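The structure under discussion is supplied below as structure tokens; questions concerning it will follow.
Apart from one protein chain that is not included, each protein chain of the complex appears where it belongs.
Labels run A, B and C following the written order; every chain starts at residue 1.
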Amino acid sequence: MAETQLVLHEPFRDRAQQREADALGMWVFLGTEAMMFGGLFFALIVIRVIHPQGAQEATDKLDMWLGGLNSALLLTSSLTTTLAVTAARKGARSITTGCLLASAALGMAFLCVKGYEYYVDYGKGLMPGVGKPFPIETTGAELFINGYFVSTGLHAIHLFIGVCLVVGLAGAVWLRRVPVPGRSIVVEMAGRYWHFVDMIWIFLYPVLYLMDRGG
Amino acid sequence: MAKVIRTGDLIVFAVLIGLLALNMAQARWLDLGVVSRVVTIALAAGQALVLLWYFLELRSATLLIRLVAAAGFFWLAVLFGLGLNDWLTR
Amino acid sequence: MEPTKGVELWPVQLSQHAQQVDWVILAFTALLVVLVLPVFAAMIYFAVKYRRGSMADRSPSASRNVWLEASWSVIPFLLAGVFFAWAASLYFDLFHPPADSLGIDVVAKQWMWKFEHPGGQREIDTLHVPVNTPVELTMISEDVIHSLYFPALRIKQDVLPGRYTRLWFKADKVGEYHLHCAEFCGTDHARMGGSLIVLDPEGYQRWLGQAGADTSLAAAGEALFRKYGCSGCHGANSSVRAPNLAGVYGSPVPLDGGGTVIADERYIRDSVLFPKKQVAAGYKPIMPTFQGQVSEEDLLKLIAYIKSLS
Partner (left out) sequence: MTSIAAEAAAEPSYLKAGYTLRSWLLTTDHKRIAVLYMISVTAFFFLGGAAAAAVRINLITPEGAILTADGYNKAFTIHGVIMVWFFLIPSIPATFGNFLIPLMIGARDLAFPRLNLASWYILMFGASFTMYALVAGGVDTGWTFYTPYSSMFSNSHVIAAIIGVFISGFSSIATGLNFIVTIHKLRAPGMTWFRLPIFVWTHYATSLILVLATPVLAISLILIAAERLLGIGVFDPALGGDPLLFQHLFWFYSHPAVYIMILPAMGVVTELVTAFSRRRIFGYSFVAFSSLAIATLGFMVWGHHMFVSGQSMYAGMVFSILSFLIAVPSAIKVYNWTATLYKGQIALDTPMLYAMGFIGLFVVGGITGLFVASLAVDVHVTDTYFVVAHFHYIMVGATVMGYLGALHYWWPKITGRMYPEWWGRISAAFVFFGFNLTFFPQFILGYLGMPRRYFTYPPEFQVLNVMSSAGASILAVAYLFPFFYLLWSLRYGKIAGPNPWGAAGLEWTTSSPPPKHNFPEIPVVTAEAYAYPVAADGGATHHG
């Protein structure tokens, strides 16, 4: 996306067509991401169905407050991302940059909290293969925790990619490599991805931390 | 800065946070038994729909793009419905 | 008893189920041939008649009839529905063995089949069964997924690690037939097979006698019950409060936290390996796990013993 606003890509006849194609492409891509995480959610739900007791005890080991904090961080980052898109459309270059950096910072905060949580999990012996022996005997608990690590890990990778993307974009907007409002579509597309990663967490959090939580 | 902060966005954000708080509260303090799973997922789905509709701008998107988003959910429903059917009827 | 040599064009039918399956496929084939041959014939006929340069009449034909076109597809589909129902009802029967079946345990491992008869007779890769008697196999794998396949009976069932699956049949001809592993399971997958030997009732009794079992499965299970220390808690005079297992098999067990479960093989196996999964109501979850200590074969013996108590 290094071209300036004036360049029309090869196959397109006009800019409206190009814009619509970009938007559609982004949504189809998000659809593929949804299917990939869908497979993971399916696995997690199946574990909950076949081992309700084990999954519940595993859930109780997870810290719903740290997870909740992370949810709030990501939701806030979605707000700042929305602001960035609005600012970009209005051509407010420095505000766009600022909001994008705020989103990235919130994303990094999420990753730090997640890292701390992993550290706590490690201390409890939840991490597969390392640390203390697994603390819960009930069948399915370890299975569920393994699912927790795979799904949060994959989500964290997605978020990290998002952070890199948004930081890079913030720089590009600041340096006018991506001029606003002319190429605000780039900010918009990055925003779509960011919101989507947030949406995955919107489902991951309750499925991992809240569902069937014991008293 | 003021010109980019729209009241609508703030309300949407408040709703999202509110639903999150509600979900955490019911998980922590309410013992709804089997219903709690449905409630948990319903609240999350509510959040997701708000996010899709406003922040992901399905509100102003073309029919085609709405269809793409709906298709994702439809195919996931196929995976979950037909897949879970196995475990629930064993 | 010689396995057939040379080209066979139809496999032996060793049971009523096998006959039924053959009827389904023959009748279904007949239906489909009736539906398909006209299409092939029309294709060839058109290709010749309307070849480029031929003087055939190509004037536009009468208007199309959409309903007629749709009926080409819908009517065959409804006819095929009959075959769905027929095949499904046979499939349903496979899941419902007669109550008086002879129970034989099967343990699969890379790359052998171990069979255990109720009297304690054990054999590897060969299964002796009496003719005209329903036989129910309770199967489990020690490692990967296998699949027990009897071509002459037209049945197979995957054998899973961690969970019992079942297969039942009633062989109606004396003889020796193939059995195979049908699910790829590693290097010697193709060699993981042997024979199903169907004997007349006297022959089967004779074989049971010769096979030289010292103790029945249930008796062996009872010995294991003491060896693993189960009797210490579940015994009649135990000081620890644990459920008495007499008569428990096949009856509903109320669970801690609500719900009941029928105490079948699965439940007993899970209770030994994963005792905290489904705790009987009114008891403390104090039983230790025996995972990694009891082999699948011993588990089946323990189950046989607990069955014998009811």
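The criterion applied here is as follows: a contact is a pair of C-beta atoms (placed from the backbone, for glycine too) under 8 Å apart; a residue touches a chain by one contact, two chains touch by 3 or more.
Predicted model only: the values in this text are computed from it and were never measured.
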Given the contact rule set out at the top, which of the displayed chains would the hidden chain touch in the full complex? A, B, C
Looking at the whole complex, which of B:Ala14, B:Val38 or B:Leu64 touches the chain that is not displayed? B:Leu64
The one of C:Gly186, C:Gly209, C:Gly232 or C:Pro254 in touch with the missing chain is C:Gly186
Across the whole complex, the chain not displayed is touched by chain C residues 3-11, 17, 20-21, 24-25, 28-29, 32, 36, 39-40, 42-43, 46-47, 50-61, 64, 69, 72-74, 76-77, 80-81, 83-84, 86-88, 90-92, 94-95, 110, 143-145, 147, 149, 151-152, 154-158, 160-163, 165, 178, 180-191, 274, 277, 291
Considering the whole complex, not just the chains shown, which residues of chain A touch the missing one? 9-13, 17, 20-21, 24-25, 28-29, 31-40, 42-43, 46-47, 50-51, 54, 128-129, 139-140, 142-143, 146-147, 149-150, 154
Against the chain that's been left off, what residues of chain B make contact? List them. 64, 71-72, 75, 78-79, 82-83, 85-90
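Criterion: only the chains that are shown with their structure count from here on.
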Looking only at which chains touch which, which shape fits best: line, ring, star, complete or other? line
Go ahead and note the Å separation of the Cα centroids belonging to chain A and chain B. 15
Two-or-more-chain contact residues of chain A, please, as numbers and ranges. none
Taking each residue of chain B in turn, which ones touch at least two of the other chains? none
Listed in rising order, the residues of chain A that touch chain C in the complex are 51, 53-54, 137-140
Show me the residue ranges of chain A that touch chain B in the complex, using the header's touch definition. 20, 23-24, 27-28, 30-31, 34-35, 38-39, 41-42, 45-46, 49-50, 64, 68, 71-72, 75-76, 78-79, 81-83, 86-87, 90, 92, 95, 99, 191-192, 195-196, 198-199, 202-203, 205-207, 209-213, 215
Could you pull out which chain B residues touch chain A in their complex? 1, 3-6, 9-10, 13, 16-17, 20, 23-24, 27-28, 31, 36-37, 40-41, 43-44, 47-48, 51-52, 54-56, 61-62, 64-65, 68-69, 71-73, 75-76, 79-80, 83-84, 87-88
